[in-house]
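Now for chain A:
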Amino acid sequence: MAASIGVAAAVLLGLWLKVEEVRAPQELPRIVPGEPVDLGRVELTPLSLSLVPPGQEGEPARLLMRARLLNLTGESQIAVFGFPPHPPELAAGGAAWPEPEVILDRDGAPLAQLHPRLAERVTLVWQVPPDWRPGPVSLTFHRQIFKLKDNLYGKSSWLLFQPAARMSVVPEGAP
Partner candidate 1 sequence: MIRGGSIAIVLAGAALLGAMMQIAPDYNSTVQPFRSHVAAGGTGEARSFRARFAGARLADRIAFSRFGTEFVHDTDGVFLIAEIEVEATIVSQRIDASWQGASGRRYALSRRAQDIPRGLDSHWFQPGLTGRAIAVFELPPDEVAGGELVVNNSFTAVFDSALHLAPPEPAGGSQSIILFEP
Partner candidate 2 sequence: MKHLLWVIIAAVLLLANVVVGGWTEIADLRRAREWTVSQAGEAGAKLRGVHVRVDQVWAGSAPNLSERALVLVRLALRGPEAARQGWAGCDLSLRDAADRVWLPLISTDSEGAVRVLSPDGENKGRCNPIPYDAPPDRQEFLSDQLFLVPSELLKGARLRVSAWGTRPEALEFAVKPVLRDLQ
């Protein structure tokens, strides 16, 4: 009897907490360029956002975000934006854009790896959808949760992603 009451109470409490969470959605912290945000494995500091016209006729324009990435973990990371990758999500007018390409500025080549204590300048490159008219865009940064001892094996794991911060900005170079 006591056990049933206990279980029922726990379920109700859990439900209530969920309802409460949805009732008052937490406002994400707003950041501005230059402010670092913790994404779990890496710390990302957005530096600037700029619009680049197409190099050749027929190619889409590109939106570039220059940023600084620092590995916060104790080992070299291949999946800097977590796995599956959750790079900063860019949305304009409510529509999300496809994932950006991450370029290591030093090499002008895709970023393959990030070593601890070696911060790198990178450029995130989005292809601009043809129907987009220049204006403010919003970026959502996701943080992957790390648990030192997970509930299954007690081993350290990277788990769910949660939105960590949001940034609204008008890209430079927009006509």
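Selection rule, in plain terms: all candidates are chains of the complex that A comes from, given by their letters.
Quick notes on this one:
Here is the rule we go by: contacts are C-beta pairs under 8 Å (C-beta built on N, C-alpha and C of every residue); 3 or more make two chains touch, one makes a residue touch a chain; residues count from 1.
Remember, predicted model here, so these are calculated numbers, not experimental data.
Within the complex, chain A makes contact with only one of the listed candidates (1 or 2), namely 1. Across the interface of their complex, candidate 1 is touched by residues 74-76, 78, 106-107, 112-113, 115-120, 149, 153-156 of chain A.
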